[in-house]
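The structure under discussion appears below in the form of structure tokens.
The complex appears here without one of its protein chains, the remainder shown in place.
Then we have subunit A:
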Amino acid sequence: MSAADAGGAPPGHAGSGPGAAGGPPPPAPAHTGGRPALRHRLAERGVDRTLLLAAPGVLFLVVLFCYPLLYGVGLSFQPQKGGGALANYRRFFGDPYLRGTIWTTLRLAVPAALVNCLAAVPVAFRTRAPFRGRRLVTTLLVMPITLGTVLTAEGLLGYLGPNGWFNKALLGIGLVDHPLDLVHNYWGVLASLVITGFPFSYLLTLSYLTGIDPSLEQAAATLGAARRHRFRYILLPLLAPGLAITFCLSFVLAFAVFPSAQLVGDPRGSTHVISIEAYQAAFQSFDYSMGSAIAMIMAAVMLAVVAIVLAWRSLLYRGATGGKG
């Protein structure tokens, strides 16, 4: 190495010198100083002492996020009851009751995410322009975040129950002649997911919508596009990628439904979702290995759905929307 650096390398070797490895070739080496010091070359690419500031955060996440996750993956391949590395996964997919939890969860999470996204669009449209009382309306729409799953569950049990206000009102109007069965089943959990999930999808949709430059719409209006066409051909295509992200996040939130499925649902039957199974395996039968395996399956299913949605999103226009940065 010193031979190549000192005394000017022969032209034939210039490209293959060690200095060419990694990054742009350094400026022609001077006879005295050699290449610029390592510290300078790194600083040119942005690596210097300031970067050390990121170290605590990265270290923290590696220790408390990556390590447990990898530990969990490893644990899931060491079944407590023996039977080979894949025994947990074989048991999960071999048992129709366990396997069915995936379907049960998807059946709850996909409609909940869809309802949240679709309901958020018109409401976000209505509340994006400033009007009197906008702050109050926005606060009210975001309020369910504060309810927490338990109050939502308690409220739903009382409100939608056979003697609740909802059924009383329906009976009073004469829409139904006997109370509807809305709690301790699928519908109660779905209602809880919609109530708790809507604020998030509303906030996301609203911020995507306000990020679209209003002059695009004005231009379309100037050219004579009706309101309907402006929505269909200008706003919707620009909003669609944001909606895809909103869908993914609401789906992920809904997929991990745990307390409401336990409290409002029918945790042993129609709402025996995968997170209940994972919790029971890990902390009730103390089979941490099986619990980790189910958590991994959960993550895999979730990532699969998110990947499908994002693949669809990549087909959409994703350029600048020209709005606020």
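We adopt the following convention: a contact is a pair of C-beta atoms (placed from the backbone, for glycine too) under 8 Å apart; a residue touches a chain by one contact, two chains touch by 3 or more; residues count from 1.
Here, contacts and distances are computed from a predicted model.
S.K.: Please identify the absent chain by the protein name in its UniProt record; candidates are "Cytochrome c oxidase subunit 1", "Spermidine/putrescine ABC transporter permease", "Hydrogenase-4 component H" or "Transglutaminase".
M.R.: "Spermidine/putrescine ABC transporter permease"
S.K.: Touch as defined at the start, partner being the missing chain; which of A:88, A:101, A:152 or A:271 qualifies?
M.R.: A:152
S.K.: Who touches the missing chain here, A:79, A:265 or A:291?
M.R.: A:291
S.K.: Applying the definition given at the start, please give the residues of subunit A touching the unseen chain.
M.R.: Contact residues on subunit A toward the absent chain are 44-48, 50-54, 56-58, 60-62, 64-69, 71-73, 75, 119, 122-123, 125-126, 129-131, 135, 138-156, 158-159, 163-166, 168, 191, 195, 198, 203-204, 206-208, 210-211, 214, 217-218, 221, 227, 230-231, 242, 249, 252-253, 255-256, 258-259, 262-263, 275, 278-279, 282-283, 288, 291-292, 295, 298-299, 302, 306, 321, 323-325.
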